[in-house]
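Below is one structure; the comments refer to it alone.
Every protein chain but one is kept in place in this view of the complex.
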Amino acid sequence: MMGNTACAEGAIAAGCEFAAGYPITPATEIATRLAERLPRVGGVFLQMEDEISSIAAIIGASWTGKKVMTATSGPGISLMLENIGFAIGVETPCVIVNVQRGAPTTGMPTAGVCGDMVQPRRGSHGDYEIIALCPASPQEMFEHTLLAFNFAEKYRTPVFVLSDAFVGHMREEVLIPEPGKIPIAHRKIPAVGMDPQKVQGFLDENVAPMPIFGKGFRSHVTSSCHDEYGKRNLSDLAALDNFVRKLCNKILSHKRDIVMVEGDYEGAEVVLVSYGAVSRAARMAADRAREEGLPVGTLRLITPWPFPGEEVGEMAKKAKKVIVLENNLGQLYPFIKAEAAHYSEVFFLPPRVIGEIHDPENILKQIREVLK
Amino acid sequence: MAGIRLYEELCKGVEECGICVEMCPKKLFKPSGNLNRKGYRPPRLTDVAACTQCENCMIFCPDLAIAVAEKRGRRKVKR
Partner (left out) sequence: MTEIVHPLHRFIRPHVTSTTNCPGCGNGIAAQAILRAIDELGMTLDDFVFVTGIGCSAWIPSPFFDVDVLHTTHGRPIAFALGIKMGLPEKKVVVTSGDGDLAAIGGNHLIHNARRNIEMTVICLNNRIYGMTGGQAAPTTPLGLKTATTPYGTFENPFDISELVIAAGATFVARWTTYHPRQLTAWIKKAIQKKGFSFIEVITQCPVQYGRKTGSGSAVEMLREYKERSISVKEAAGLPKEKIQGRIVVGELVDKEAPEMLEEINRMRKRASGEKT
C-alpha cells in the first residue's frame, strides 16, 4: 500500500468523518482515497476552493464534534497557517498532514525534501506549542495518522503528520488491525444540560472539555484573546499572558505522554540523530558500522514537536559525538545542538544533494571521520 | 411613560445617535436633562398620550434601548 493511501486508512480507522482539501502534489492521493472511502462510512471529503477554506471547513466541522483532517504539502501549509493558529487559539482538534516536497515556493513537487520541519512550530504568528509526528514508512503513515487523531482529541489541538514525497509515495506492506483492536480517543465535552454561563470550555492546562456546537452550551468561541469562559478580553495584558501561557503549558506539561523517540545507542560513542525517510538510511549506516565494530547508535525523533529536548540530552550525555542527519540545510539541527552540545560534539550532515536520502556509505564516511 | 420604556443606561445619546428622535412620526422625543453613567444624553418622551405605539423607536434603536408596550388586541406574532 502506498504511504499516502495508508495515511487515509489511518484517518478512517481513527473515526475521521470529514475531510477537506485541495489538490497538491505529492499529497493528492490522500484526498482521492478519502473521497472514495469516506462516503461509504457515512463521511464526506470536500474539495474546497483553496487550502485556506480547507482548513477552515475542517475546523468548523470539528466544532460540531466531528473528527477531521486535511492533507497538503508545504505551499498549502503556508496558506493554512493563519487558520492553524486559530485552531490552536480556540483549541480545536484536527489533523494536518504535510507531505513535504522540494521548496521554497513551487520548488520541486516530487522531491521528498523535509523542508517544513520548523514550520508547524513557528509558522503561525505568536507564541504557541504544537504536536507533530514524523512517519518513516507506509506502516507508520497509518499508525501516526491514527495517533495524530488521538493526540488531537486528547489535547484539543491541531496535530501535524510530517511526511514527504518519499514516504508518501513509497509502497510497503501495511498491517491494519481489526476495528475493535484500535485504541481511539475522544474529546471530553461538558455535561449536556449544564448552565451555559458556568461552562469553562477553554484555557485549562489539563484540557478543558470542548463545548461543541448544537448541544445548548451557547459557546462563545472567539479568535480574540479570551478567558476560560470564552469571554473576549482585548485590554488586560494579564489576560493575554494567561491566554498564551495556558495554551503552551497544555502541551508542555504533558510532554511525557506525547514525546516519542526511538533510541538504540547503548554503548555508542557516535549517535546518528534523524527522523522520517532519512532514518532508514541512518539505520542502515549504523548496522553496517556495527558490523565493522564501530560504536555507533541511532536516535530517531518520532515527535519532533514538542521538541524532545530531554531525550536528546540524555542521549548526548552517553555519547561522545552526535551526527544530525536531515534532508534539508539543518532545520532541527539547531534545536538538537542546543540540547546535545553541552555533552557531545555535534555535527550536521546533509545528503549529497538536497532531495536525495543520504547514501549510507557517505554516512559511514562521516562516522569514520568523526571517530578519528 | 405608560406605553414606552427607556433603558437609559443602554442609550448612546441624542446628540451622537438621535435616531429615535428622527424616526418618531409624531416627533415625541426631545433631549432629556440628564446624562447617563457613560456620559450620553438619553431622550425623553414629551407627550405620552400622543404616542401611537407605531414601534419605530423600538425597531430603529441600534442599542435596543427603547421598548414599546404591546398594543392590546393586536396580532401577536407574524409568521
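First chain written, first letter: the chains are A and B, and each begins at residue 1.
One rule holds in what follows: a residue touches a chain if its C-beta (ideal position, glycine included) is under 8 Å from a C-beta of that chain, and two chains touch if they have at least 3 such contacts.
This one's a predicted model, so the numbers in the text were calculated from it and none came from an experiment.
**Q** Of the chains you can see, which ones touch the chain that is left out?
**A** Contacts of the omitted chain with visible chains: A, B.
**Q** Would you mind spotting which of A:Arg171, A:Lys231, A:Lys317 or A:Lys365 touches the chain that isn't drawn?
**A** Per the contact definition at the top, the residue touching the missing chain is A:Lys231.
**Q** Of the residues A:Ala20, A:Ala111 or A:Ala239, which one touches the chain left out of the display?
**A** A:Ala20
**Q** Out of A:Val221, A:Ala286 or A:Ile302, which touches the unshown chain?
**A** Of the listed residues, the one touching the omitted chain is A:Val221.
**Q** Just checking the interface: what residues of subunit A touch the absent partner chain?
**A** 18, 20, 39-40, 42, 44, 46, 48-50, 52-53, 56-66, 68, 82-83, 86, 196-197, 213-214, 216-224, 231-232
**Q** In the whole complex, what residues of subunit B lie against the chain that is missing from view?
**A** Residues in contact with the chain left out: 2-5, 7, 9-10, 12-13, 16-19, 21-22, 40, 58-64, 66-69, 77-79.
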